[in-house]
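Missing here: one protein chain of the complex. Every other protein chain is in place.
The letters A and B name the chains in turn, as written, and every chain counts its residues from 1.
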Amino acid sequence: MIFHPPILALIGASGLSAVVLGGAGLFAGRLLAGWDPTNGSERQIGLEKTTHLVSTVVAFVLTLEAASLVLFAFNADRMAPLFVGAMCAVGTLNASVWGFPTLWAKIAVFFAAFVWLAVDRVDLRARDWALIRPKYAGLLILAPLVLAEAGFELAYFLDLKADTITSCCGKLFGEDKPALGGDLAALDPRVALWALGAALVAAIGLGFGARRRRWAAVALGPVALAAFGVAIAAVISAIAPYVYEQPHHHCPFCILKREYGHVGFALYLPLFVATGAGLAAAIVAALPGTTTSRATIRTAIGGLAKTSAIGFTLFGAIAAALVWRSGLALIG
Amino acid sequence: MRAAFERRRHLVDFAVGSLARHPTKNLGLVVTYALVVFLVGSVMLYGSAIRREAAAMLSSGPEITAQAMVMGRHDMSTSADVAALKGLRGVRRIEPRLWGYLWDSAGAANYTLMVPPPSDAAHAVGKGEAIVGEGVARARKLKPGAMLFLVSPSGKFLKTRVKSILSSDSALVSSDLVLVEEADFRAFFELPADVWTDVAITVTNPREVTTVAEKAALKLPRHRFVTRADMSRTAEALFSWREGLTLALLAGALVAFAILAFDKASGLSAEERREIGILKAIGWETGDVIALKLVEGGLVSGVAFLVGVIGAWAHVRFFAAGLFAPVLEGWSTLYPRFPLAPSIDALEIATLAALTVAPFTAAILVPVWRTATADPDAVMR
Partner (left out) sequence: MITLEQVTKVFNQGRHNEVAAVRGVDLTIGDGRVTVLRGPSGSGKTTLLTVIGCLARPTTGRIRIDGEMVSGLPERFLNEVRRRTFGFVFQRFNLIRGLSARDNVMLPAYPTGRPHRALIDQAEGLLDRFGLADRASLSVEHLSGGEAQRVAIARALINDPAVIVADEPTASLDGERVAQFLAIAEDLKRAGKTVLITSHDPRITAAPLVDALVTMADGRIVEASP
C-alpha cells in the first residue's frame, strides 16, 4: 500500500459509498416487501419518509462517485513517477491486476447511479408512485455494484507497491500490440472517424426524436452505449493522436494531462453525461409505467433524451475542433 | 423552469437569512471545520511543495550514479574504476565525486561536505575557501568572508574562509552543504589521492539511461548504478508516505469532527425545531426542507473550506508549515528556511474536499433527513 493522500481520500469515499448503499439496499428489500401507498399505516408512512433519505444519499453517492472517478484518473496520472516504466495513468493502472477492473467498476457505478437518480427524479414527478418498485429493485443492483467497486479499489490500492515494473500506454496502445488497445490503435483513423460520425448522428437523431416515439427512446439506450464505445475507439485511433500531434501516440489517458490543457476532461464529460442520460431515457421508456403518469413520464423521457443528444453533439463538436486545430494530418 | 429557479432562489435566501438570524449557532462548527481544513490542507500543500522542490533538485543531478559496493555496503571507487567506464558509448561525461558527512558538535548538526565537480564552474572553490548552504550559514551565523572551522572525527582541523552562501533555490537539499577544495577535502578526511565517493555519469540521449546503466554494470560488476528515475521515485515515495502517514494520524481528528457535525445537526434547538414544523405546516415539503438544510450546510462548508484553505496556504507560504515541517521533512536539525511555493492544483483541492467536505456532508445527511421528515401536524399541538 502506498500512503498517498488522494489514495486515502479515494478509499474513504468508496468506503462511505459502500456503507451508505449497503444500508439503502437493505431498505430496498424492506420496501419491496411491504409497499402499499393506499394504506395510511405508520409502517407505510415510515417507508415513504425513508424514500426521501434514500434519494438524498444516492444523490450524494453519485456526486462522490463522479468526483472519485475524476480523482482516480487524475491521481493515477500523478502517481506514474512511482512506478518503473509508467508515464501516465495507464502505467499506474497496470501496476496491479486490480487497476483496470477498478476503473471499469467505477465507470459502471457512475452510469448505474446516474440512471437510478434519473429514474428517481422521474418517479418523483409521477403522481402515483409509478416507478417505485422497479426503482427499488434497481437499488438492489446498484448496491452490490458499489460494494464491488469499493472492494476492487481497496484490493488495488493494497496491492500497489512503489518500484513495481509496469507497462505504459506505448505498450497497451501500440499499433503492433495484439491486445484490444493495439487493435483500436491500429484502426484506420478514417474508418474510426466515419464510424464516430455515424454513431453520433444516430444517437443525436434518436435523442431528439424520443419525445414523440417511444421506440426511439428505447433504442437510444443501446445506441448511446454503442456510441460511447465507438467514441472511445475513435479517441484511441484518431482523436488522441491529433491532440498529441504524433501519429503513433494513441493513449486515451494522456489527454487528461496538464500538457494538453486537460482537454480530455472537456471531451469525456459530455460523453459520459450523454451516455448516462441516453441509458436513463431508454430504461425509463422500457419500464412499465401507469396510465395516469404517462404524460409526465413522456416529458421526462424527452428531457433525458434531449440531454443525451446535446451531450453527444457537444462531444462531436469538441472532437471536431480538436481534429481541426491539430497540426497533424492523419487523413490525406 | 423559471419556477424551479425561483424556488431554489427562495430557498437560498431563506437559508442565508436563517444563518444570519442565528449567527452564533454555527460559529463553533465553522471554526472547528476551518481548523480541520487548515490542518489537512497544510499537510497536503506542504507535502506537494516539498515534493516539487525535491523533483526540481533531482532534475539537476546526474542521470546515473555509480557506487562501489563491498559486501552490500557502499565503498570508495578508485581511479581504475573511473578509467574502466571511460569509452562507454552514449556517455557524455564521467565525473568522479567526493563527498561525505560530518557531524558538527558545535552546531549540533550533520553537514554534507562536498568537492564541487570541475564542470560546475559557478561553484568552484580555491584552497582554504568554502561555499556553504543556507542552513549551515544560519546555524554558524556565517556571512561571506567569515571564517569557518571544521574538526574531523580524527581531530584534524580545517580552516576555511566563506566565499559565498548557496542561494536558496533548492534549499531543501543544499541547506546542509559545505563545498570545499579537493586537496582540503582529502587532507581533512585523510583520503588517499585515487579514491572517490562515487561516479556521476551524464548520458547523451536521456532515453538510453537504462541501456547505458546496464552496459556500465557489465564493465563494473561490483558497482551499483542508480538512475535519476530511481532516485525521484524514492523521493516521491518517501515524501508521499510521510504526508499520507501524517494524514492518517489526522484521521482521528476527522472522525471527531464528523461526530461533532452529526451531533450539531441532530441536536437542533427548540426554536429551530419549531421553525421547521411551521414551514412544513404551511406547505413546505420534506424535499424543500432537506434542500434548505443542505444549502445551510453548503454555506457552512463553503466558508469554512475557504478560510481553511487560505489559512493553510499562508501557513505553508509564510511560515513554512511550522506545525508539520519536522514530521514531513525528516528530523534534520537544519531545516531549510526558504519561501515554499505552495501551488494549489485541482487534484489537491479535490482531495482536500474529499477528505473534509465529504465526511461533513455524510455526517449531516441523516440528521437533516430526520429534521425534515418531522410531521407537519406537530405544530397544531
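Everything that follows uses one rule, which is that a contact is a pair of C-beta atoms (placed from the backbone, for glycine too) under 8 Å apart; a residue touches a chain by one contact, two chains touch by 3 or more.
Worth saying up front: this structure is predicted, and the values here are computed from it rather than measured.
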{"item": "Candidate in contact with the missing chain, chosen from B:83, B:278 or B:306", "value": "B:278"}
{"item": "Which of B:174, B:286, B:301 or B:361 contacts the chain that the document leaves out", "value": "B:286"}
{"item": "Omitted-chain contact residue, chosen from B:17, B:192 or B:267", "value": "B:17"}
{"item": "Sole residue of B:214, B:263, B:345 or B:375 that reaches the chain not shown, by the stated touch rule", "value": "B:375"}
{"item": "Positions on chain B contacted by the hidden chain, ascending", "value": "2-7, 9-11, 13-14, 17, 21, 271, 274-275, 277-279, 281-288, 375-377, 379-381"}
{"item": "Chain not shown, touching residues in chain A", "value": "37-42, 45, 48, 124, 127-129"}
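We take it that only the chains that are shown with their structure count from here on.
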{"item": "Between chain A and chain B, centroid-to-centroid distance (C-alpha), Å", "value": "33"}
{"item": "Chain B partner contacts - residues on chain A that touch it in the complex", "value": "2-10, 12-13, 16, 20, 49, 52-53, 56-57, 60, 64, 67-68, 70-71, 74-75, 78, 81-84, 124, 162-163"}
{"item": "Parts of chain B lying in touch with chain A, wherever the complex brings them together", "value": "43-44, 47, 229, 232-233, 236-237, 240-241, 243-245, 247-248, 251, 286-287, 290, 294, 346-347, 350-351, 353-355, 358-359, 361-362, 365-366, 368-369, 372-373"}
